[in-house]
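I'd like to ask you about the structure that follows.
Of the protein chains in this complex, one is absent; all others appear in place.
Chain IDs A and B follow the sequence of writing; residue 1 opens each chain.
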Amino acid sequence: MAQAALSLPSQTGGARPAVRSARRIERRRMLLWLVPPIAWFTVFMLVPYALLFYYSLGQAEDMVFTPGLSLRNFARVFTDEPYLGVILKSARIGLMTSVLSAIMAYPLAFCLAFHVRSASLKFVLYLLVIVPWWASYLVKAYAWKTILGTGGILNATLQGLGLTHEPVRLFLYNEFSVVLTLTYIFTPFAVLSIYAQLERVPTSLIEAARNLGASAWEIVFRIVLPISVPGVIAGGIITFSLAFGDFVAPVLVGGPDSLMISNIVINLLGVAFDWPMAAAIGLVIIALGLALISLSGWLEEKTQVRL
Amino acid sequence: MRAFGNHIFVTSLASAVLFFLYAPILVIVIFSFNDSHYTGLPFNGFTLRWYVELFHDRQILTSIWNSVYVGLGVVAISVLFGLPAAIALDRYTFPGKTAFRRIVLLPIVLPGIITGVALLSFYLTVHFRLSLHTIMLGQGTALMCITITEVFARLQQMGKSQTEAAVNLGANEWELFRHVTLPGIASSLFGAMLIAFSISFDEIAVTFLLTGRENTLPMTLWSLLRREVTPEVNAVATLVVLVSVILIVIGMYASRGKNSASYGNH
Partner (left out) sequence: MTTGIELRDLRKLYDGHGATAWAVDGVNMRIGQGQFVTLLGPSGCGKTTTLRMIAGFETPTSGQILRDGIDITDQPVSDRDMRMVFQDFALFPNMTVAENVAFGLRTRRMKGRFSDAEIRRKVAEHLDLVHLGSHAGKRPHQLSGGQKQRVSLARALVTDPDVVLFDEPLGSLDAHLRKVMQIELIRLHRELNKTFIYVTHDQDEAMAMSDAIAVMNVGKVMQFGTPREIYDRPASRYVASFIGHAHIVDAVVAESRSDGLMVRLGNGEVVSLAQPAKVASGQSVGLMLRAEDLSLARPGEGELHGQVADSLYRGEYIEYVVELTGNAGLVHVHEPTDLPPFAHGAPVALKVNAQKAHVVEA
């Protein structure tokens, strides 16, 4: 036993030309997978964004584009009516939408995460939330038009119950109906993102809190909310962006003054043929979007509760 | 024991939210069978008239076909280019990887109209005539992130050991893809294809500015909705909802994971 010969494999020096370079092969394989998608995104995203920038620096006079190197259009976004105002209004609608849909979504997500025990029932309920999320966007917006309109279900019901004598016009064609419709559209998404956060909360934490004498509200406010809020905010930022850029709801259920920034861009292109202005607004929104992505990344980093 | 709080209180609130989610859709579905020219109460009796009329409407039938055509193209694009991207992101580290991921995900956060404006300026510059194909390219770009993230998530779940085992046993790149990677991701790829098709079938924000003379179904629906609210619109809407729901449910069952279905589709 004592004489057991332990020898290390001897190092053979010198280059052996027969061996192919693994690194070079690996690199070639990587390029095989990587080049097609990068080419695609270059042609259909980076080049268009660059062109957007090029157009934004020029001027349109009498529907004819003249190239230029002026930042005037960007200045106009912040000085001329109605651009900045509409951007702020869109942001306000987006913010209300994301907050309201989170409030709507929380009870359903909570029930799904904590009160449904059976796995199959959970899957069915999960599908029930997903279905309205994927159901046609246009149809969902249009549905509220039929519900809220002067001849709609809501007014018919109110009149039928004798609560009002003539149709109430307040329901439709204003900012309220836009926010309501957008909230309706984005609630399923909020449910999904909040639910994902609540599922992260380990069962043992809830048991520990109960064991230590906490009431249900104390568990919600001291354990569940603090752990889930960062993810809820991340989901809320996506809701905000989507609602911010919406142009369907303002046209279908909004009033004459509830046009949002996407409607303005469409009008600049289709009616005014002011390309450079549309491009400038587009770039400002892209910048806002990127800032928002970084903000949400930063927020998550900052507030994320490490489990 | 995970449940806490008053069970009845929680479930009734949750049921109320579910009702809020379904009531408007049900209204449309119910009125698509209403025997009246006018969408609203009272309910005059059951009819399939609007569905019959819809199937005689050339404009709608053509746009349905156009949407299917665009959707299939979008699926093809997102598989041909999204799948390699997912594999590359999973297997390799390369300079600019983070930036690449950001760019891929950008269309989710940006308003679809902005993606549309950028692509439109590109098409006009290189003199592409607007057609169903320009829509296809635009949607393909915007929806590629679905395939990439779905497949990437599955690849990450699979881990490296299978790939390493295959390479260790002497598989070449094609054999590795054919016998290990593809079978592993098949269900999530299928799910992603269905989701991409379904979103494309419903897409309007990117499509809006890129449409030429031929319309997709949402564009046709859009013009109908702006003009008038006829029961025929309810019938179209019901069918559109039905189709996307069927596709999504199949897709969900196929990929039966938690990480699906959380993308912006507009």
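Convention: a contact is a pair of C-beta atoms (placed from the backbone, for glycine too) under 8 Å apart; a residue touches a chain by one contact, two chains touch by 3 or more.
Since the model is a prediction, treat every value here as computed from it, not as a measurement.
Participant: Just to verify: which one of A:Ile227, A:Met277 or A:Ile293 makes contact with the chain not shown?
Facilitator: Of the candidates A:Ile227, A:Met277 or A:Ile293, A:Ile227 is in touch with the missing chain.
Participant: Among A:Arg72, A:Lys122 or A:Arg210, which one is in touch with the chain left out?
Facilitator: A:Arg210
Participant: Given the contact definition stated above, which residue among A:Gly160, A:Pro202, A:Gly270 or A:Gly297 touches the chain not shown here?
Facilitator: Of all options in A:Gly160, A:Pro202, A:Gly270 or A:Gly297, contact with the hidden chain holds for A:Pro202.
Participant: Footprint of the hidden chain on chain A, which residues?
Facilitator: Those residues of chain A that touch the unshown chain are 202, 204-205, 207-215, 218, 222-223, 226-227, 305-307.
Quick note on the criterion: only the chains that are shown with their structure count from here on.
Participant: Centroid from C-alpha atoms only, then distance chain A to chain B, rounded to Å. What do you get?
Facilitator: 15
Participant: State the interface residues of chain B toward chain A in the complex, per the touch definition above.
Facilitator: My answer: residues 1-7, 10-11, 13-14, 16-18, 20-22, 24-25, 27-28, 31, 38-42, 77, 80-82, 84-85, 87-88, 91-92, 94, 100, 102-114, 117-122, 125, 137-138, 140-141, 144, 148, 173, 195, 198-199, 202, 204-205, 208-209, 218, 221-222, 225-226, 229, 233, 237, 240-241, 244-245, 248-249, 252, 256, 258, 261-262, 264-266.
Participant: What does chain A use to touch chain B in their complex?
Facilitator: Those residues of chain A that touch chain B are 26, 29-30, 32-34, 36-38, 40-41, 44-49, 51-52, 55, 104-105, 107-108, 110-115, 117, 123, 127-140, 142-147, 149, 151-153, 156-157, 160, 184, 187-189, 191-193, 196, 199, 203, 206-207, 210, 216-217, 219-220, 237-238, 241-242, 244-248, 251-252, 261-262, 265-266, 269, 275, 278-279, 282, 285-286, 289-290, 292-293.
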